[in-house]
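Omission of a single protein chain aside, the complex is shown with its protein chains in their original locations.
Per-chain residue numbering starts at 1, and chain names A and B are given in the order in which the chains are listed.
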Amino acid sequence: MSAIHLRNLVKRFGDFTALQPMDLDIADGEFMALLGPSGCGKSTTMNMIAGMEEPSEGRILFGERDMAGVPMGGRGVGFVFQNYAIFTHMTVRQNLSYGLRMTGKPAAEIERRVGSIAELLQLSPMLDRKADRLSVNILQRVAIGRSAIMEPAIFLLDEPLSNVDAAFRAVMRTELKQLQREFRQTMVYVTHDQLEAMTMADRIAVMDHGVLQQVGTPLEVYNHPANVFVARFIGAPGMNLLPGRLADSDRGAVVDLGPLGASARLPDQLAAAARASSGELLYGFRPEETTIVKDAPGLALAVTFVERIGARTIVHFDAGSESVKAVFDNDVDLTIGASAIVSPNADSVRLFDAATGAAIGRA
Amino acid sequence: MAQIAFRNVTKRYGRTLAVDDATFTVEDNEFFCFFGPPLSGKSTILRLILGLETPDEGEILIDGKPVNAVSPAARNVAMVFQNLALFPHMTARENVAFPLVERKMPQADIDRRVAQVSEKLHIGHILHKPPAQLSGGERQRVAIARALVRDPAAYLMDDPISALDARLREETRVELKRIQRELGKTLIYVTHDQEEAMSVADRMAILEKGRIRQVGAPVEIYDRPASIYVASLLGSPAMNIVAGRRGAAGIEAAAGAIRLAASAVPEGTIEIGVRPEDLKVAEPEAGEAGATVVEVEPLGGYTVVTLDAGATRLRALMRGQPDIRPQSRVALRCDPARLHFFGQGGGVLVR
Partner (left out) sequence: MSAAAAKLARQDGMTIAGAKREPTQAETEASRLGLRLTLPAQILVLFIALFPLLMQLYISLTDWSPLSGVGWWRAGELWNSFANYTDLVSDKRFWGAIWRTAIVMAVCVPAEFLLGLALATLFADNFPGKRVFYSILLMPMMVVPAVAGYMFFMLFQSGGPVNDILSVFVGGPVTIAWLSDPTLALAAVMIADIWQWTPLMFLILLAGLVGVPEDQMKAATLLGANSWQRFTTIVLPKMKTIIIIALAIRVIENFKIFDTLYIMTGGGPGVATETISVYIYKVTTQDLIWGYVAAIALAILIVLSIAAVFAMKRMAAAREA
């Protein structure tokens, strides 16, 4: 079994706690992304799974098997390093066959397996090239092939796309995902890029400051962020969050956003949940879930900046200490200095407890 | 105040043409961006402007005056390096003041200038800290302050924020744009990130192997790319390029999934470009060729749908989170007015 279970896993470096107690279950054959900013503990978690670092506390199980004391060479995990760690003094063929040679497989089998993995990764024409003069794109495939040839049940990838240029990254994302379907292993993918996590992973574990924030499918973490950090981190741009407090108006329960006025009426369920919380709220809505309205209630805001990026136009609005961003199609007609009434779509509104940062109204 | 112009500038490194017959003009106060894949000549152009390289042919003009023979120090252009290159053993203030101290400027003048620049960049409150104690964005501003303190006519940046996290990059690019606006100085910027280029640039130049392929405002280039090369460089996912074939009912592309009236397609069209956001997915009508959904990638606010129409792979960018399942059959629709037609050699054809 190649499911991975992390039980109360903790990592401390001296006084610094890199990972707070963490529980995570990664199913057999699942593509799990560990997502977070640098220093969030994602790489530490991965290194412990690989056996490069010892947990300070807690257990790591592969299926039923406890990995405590199992050295990294004995765990049978494939690992793709951020810089690929290709053996530059060897040819592509020698790189691919390395693991098989070291574990004493017969020459005929090695040749057959190298041949088929090279075919799969389109490395056949360059098998006898020296690995120190290859482009990043090829190096990456060599790194994947070198691990995949060992047919590990678990595959760990440490930001494998961060050295690839932007244009090629999109191609590699698709390729990686197809490879995972091909090999059907459990895949753990470390990244700081929410786009990579969203597009590739079956589920995402969002981390920050050594604390696991939320685990869920890409759409779960996007639609129902568990807290303010996840809300801001997922999405490009992240969720808009405006401070306010619950108020009653003739329209029903609304959020009083101070100088920005009042929000639209809250759905009853959300209002009920908000009533049960402490009072200070953060009113959240996705930049993509906004409409410019003429004679309807909304937030009257001034445009501070307009970014037109390909298919989307991101409009930045001045909202006091905060800035509100909204994403529109390119036909939007707003220029810097103009003002507009921005109305968040009702069912996209999320509320958070300002004190704890936790989402209100849904677990 | 600075206008920077290249007139037929060529620069070779051995057999390689790093910059090939480049002609362009960066206007005063413009945020001008060079964009292209690695080794397309972006950084060489910066080095030529700085005077770190001499052109093999052609002329470089700053404010209309030829500067080929002018030393880097006398050109009055400043550079913010990719790695920022702040001195770690100095405070932010010492870093900013460094170029002036080097020039042996009187201390009172140094203090005045540092104060002026710091105010513009909002770094007055962090001047006492060493770079190690600053956030990525703050370091960025200190590096810019150091470039600006000697009051250059123009400043150059070589991929200055590529080392930052994705999220921080989004914020920093807006900040850079704001700073450039407030300073009102010519800024020449090199990046390999298309989002960044489109976000910040007033105008941009698209490079391919040392040649300038198109110059214009990002919107212009995105909406009216001059060639397949330019079209595929901007936009994420990239523009779909499909072969157009003359059929019985007009022009057919993507195994019949896209059909166009012959009159809508200019003569000589070989390939048709469709931006993913212009490719609409609909219920197929009876007998329609259509396409198969291969992959659905949710981005949250958008969804990328990968489709196979015959042997042609297409990508559609849809708003929101549409309920589309892999393996289902769909029809493709597109507005002929939003298509791009490319002829022999990949050049755009105008209707």
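In this text, a residue touches a chain if its C-beta (ideal position, glycine included) is under 8 Å from a C-beta of that chain, and two chains touch if they have at least 3 such contacts.
Since this is a predicted model, take the numbers as computed values, not measurements.
Student: If the hidden chain were put back, which of B:12, B:150, B:245 or B:259 would touch it?
Tutor: Of the candidates B:12, B:150, B:245 or B:259, B:12 is in touch with the missing chain.
Student: Touching the absent chain in the whole complex: find that residue among B:56, B:151 or B:335.
Tutor: Here the residue in touch with the unshown chain is B:56.
Student: Identify the residue among A:8, A:38, A:83 or A:178 that touches the chain left out of the display.
Tutor: A:83
Student: On chain A, what residues meet the omitted chain?
Tutor: Where chain A meets the chain not shown: residues 50, 52, 71-73, 75, 77-79, 81, 83, 85-90, 98-99, 102-103, 146-147, 150.
One rule holds for everything that comes next: only the chains that are shown with their structure count from here on.
Student: Show me the residue ranges of chain A that touch chain B in the complex, using the header's touch definition.
Tutor: Residues 37-38, 165-167, 170, 174, 177, 192-195, 198-199, 218-219, 222-223, 233-238, 286-289, 305, 307-312, 314, 316, 327, 329-330 of chain A touch chain B in their complex.
Student: Which part of chain B faces chain A closely enough to touch in the complex?
Tutor: 37-38, 165-167, 170, 174, 177-178, 192-195, 198-199, 218-219, 222, 233-238, 275-277, 295, 297-302, 304, 306, 317, 319-321
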